[in-house]
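Note that one protein chain of the assembly has been removed; the remaining protein chains are unaltered in position.
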Amino acid sequence: MILALILLPTICAAAVFVLGGTRLRRVLLVGAAIGHAGMTALAWWRVPQPALAGWLSLDAPGLLFLTVTSALFLAAALYALGYLAFEPLGNVTDLEEGFLFKNAPEAVFISCMLIFLASMTLVTASRHFGLLWIGIEATTLASAPLIYFHRHHRSLEATWKYLLICSVGIALALLGNFFLGAAVAPSSGRASLLLDDLLKNPGALNPAWLKAAFVLMLIGYGTKMGLAPLHTWLPDAHSEAPSVVSALLSGALLNCAFLGILRIYQLCGAAGQGAMCQKALLTLGVVSVAVGAVFILGQSDFKRLLAYSSVENMGLLAIGLGVGGVGTIGALFHAVNHSLVKGMLFLLAGNILVVYRTKAIAPVRGLLRRLPWTGALWLAGFLAITGTPPFSPFFSKFLILKACFDSGHWLVGVLLLFLLAVIFIGMAKACLSMSQGIPEPDNVPAPVRGWLTVLPPAALAGIALWLGLGIPVQLVGLLDAAARALGGLR
Amino acid sequence: MKLEWLLVLLVLSNLRLLASGRLGAKIRTVAAQGILLGLVPLLGSSGHPGVHAIAIATAGIVIKGFFFPWLLLRAVRETRINREVQPYVGYLASVMIGLAGLAGAFLLSRQLTPLPGAATSLLVTAALFSLFTGLFLIVSRKRAINQVLGFLVLENGVFLFGAGAMGEMSLLVELGILLDILVAVFVMGITLFHINREFDHIETNRLADLKD
Partner (left out) sequence: MNFNWLPPLLGLVLAPLLLGVINRTKAFFAGRKGQPLLQSYFDLARLLRKGAVYSSTTSWVFRLGPLIGLAAMFTALQLVPMGGQKSLLHFTGDVVLFCGLLALGRFATIIAALDTGSSFEGMGASREAFFGALAEPALYLSLAALVRHTGWSELSASLGVLSERNWVDVDPSLVLVTVALLAVFLVENCRIPVDDPNTHLELTMIHEVMVLDYSGPDFAFILYGAALKMWILGSLLIGIVLPALSSSAALNVGFSLLGVLGLAVLVGIIESVMARLRMIVVPQLLVVASALAATALLLGVR
């Protein structure tokens, strides 16, 4: 079934690319998304058999991230239907600078989205470090054309930065993989990078090579995850990609990179090198939250605002993992929550962008009057992402903070509280001014894009609220199992 | 001994990349590096190279030694740019920094525990130096093609370490890695083409609209 999870989107992607017909392509996109989500849901009831001699198998962290990815992709696919239906075929006027440009062919867009899904599934299911690397690199390659969907100079610049920075990062991660192989080699003649093999005898790993491997993978996958100071591609790519792609990048791609770090962290923890890893994660995490806070405070562009918020949240994940204990659960739970809420916010940002024709915060006023549904959800999303109860991010942030104080990281905890307050103020200033007030009269009638662009974000908000009001037992069990696998709880 | 020679040539080719501004010559140097690298799996394994080593070597030579250079030379021809005019760091300074990097690579590789599989400790040094050269080329040059070249050199360093030090990994994984890099360079090539069409140049310092 794991193979089916990967092959379904791949085959659909090939079909989309080969077969003609706009209608058929869109049906295939949604069909693949629904099929993928269905199979993922099935995996909760019946744990799928490992495939390819144990190279592919879903453990607790894998299943967790697969579920998030699949759910978010389903929402994004539905939203994309509404989005593509109103995206003109010929020349498009740039919303900001007013020049004409063309979109990439829809076939390319949809098949890249599907390949993106397939590669992310590969990442979540991979038990082999080499395969994991291949998956993560594949996500970069599949998403680069998505960022360049609107073919103009800004998106091109963003694509180039994304490609180059992430490729370099990923190349370093590959070296990390080889170092890991070097750490294995002294004990056994042949280096197996299968996680299960490595975990059987973690004490035999050479500590020097293992540490070097961890550092390289942290840098490599950390670049992809957007940890400061390696985050520079992230705001550009997120702000220039179509909003539906931004949602996937922020909600699913960053998680996949996080999973890459989790895997090597798991191994280092088992080999008794956890303390060094935690220190490194903690440092990068605090820097990320601080950078996020600084750039959120003075931000004038709402898509970049969301992007920096992603940097901040990725920092929180790193901190949660870094302090360990209950923080590990907090980090995993927060990864889920962040994906839901940030995905929703980016989808809403797309709606706002179409109506107001700008990404700047200042001209957007009276969102609640002009777009009641989008406006209300935007406010809810703001409250959720800044960690206001009763939305679920509150609880995950709370867990991470609690773990900070429990484990004696007082300084980190206090600093975190301060930075979160700053971020709250920065986000509030932007989001409240956008939703309140009276919209300026606009001669151009706002395009009506139908319920497909509102329902997916509303559903994501609903899930975030649901997880906040009463987290289901199954999810608690999964989070617990994942944290145990990572060595967070003993 | 042969391996050692190959590694010295690799180190020298890296220095040449740092010292040169002509894109055509640089691309050919990278191609030569690719071919040298392709030979590493054949020399690294003791005794007769197996099917596995031959497969990796062939794939490596074809992709790194011929396909990439062809792609990049085409890009150079189409964009009609044949040299880097004003790099951020001059060529002489680049060589000096490269030498410092080489010394650093020697120091660093002494710190690490020797590899059991590697025939010579020079291998780690050469790999680290390639890594350094690649990163330096990426940050110190303006032309987008130079950055792709830097990425290739970096990747070569990683590949060298993998091919020489790891011995036998899984064929599937290694071919997957090669395929990924192939697609990466291909996508970069397409992006280069678009950048050239959109901006009439491929200088990345002019890609500066997006910032905070």
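Letters A and B name the chains as they come in the text, with residue numbers starting at 1 for each one.
By our rule, a contact is a pair of C-beta atoms (placed from the backbone, for glycine too) under 8 Å apart; a residue touches a chain by one contact, two chains touch by 3 or more.
What you are looking at is a predicted structure, and each value in this text was computed from that prediction instead of being measured.
Engineer: In the intact complex, which of the presented chains make contact with the chain not displayed?
Structural biologist: Contacts of the omitted chain with visible chains: B.
Engineer: Touching the absent chain in the whole complex: find that residue among B:Ala55, B:Val95 or B:Val183.
Structural biologist: B:Val95
Engineer: List every residue of chain B that touches the chain not included in the displayed model.
Structural biologist: 1, 4-5, 8, 11-12, 15, 19, 91-92, 95-96, 98-99, 102-103, 106, 110, 121-122, 125
Following the convention adopted for this analysis, only the chains that are shown with their structure count from here on.
Engineer: Centroid from C-alpha atoms only, then distance chain A to chain B, rounded to Å. What do you get?
Structural biologist: It comes to 30 Å between the two C-alpha centres.
Engineer: Which residues, counting only chain A, touch chain B once they are in their complex?
Structural biologist: Going by the criterion above, the answer is residues 128, 130-131, 133-134, 137-138, 140-141, 144-145, 148, 151-154, 156-161, 163-164, 167-168, 171-172, 174-175, 178-179, 181-182, 185-186, 190-191, 193, 206, 208-209, 212, 235-236, 239-240, 295, 298-299, 304.
Engineer: In their shared complex, at which residues does chain B touch chain A?
Structural biologist: 111-113, 115-117, 127, 131, 134-135, 138, 144, 147, 151, 154-155, 157-158, 161-162, 165-170, 173-174, 176-177, 180, 183-184, 187-188, 191, 194-195, 198-199, 204, 207-210, 212
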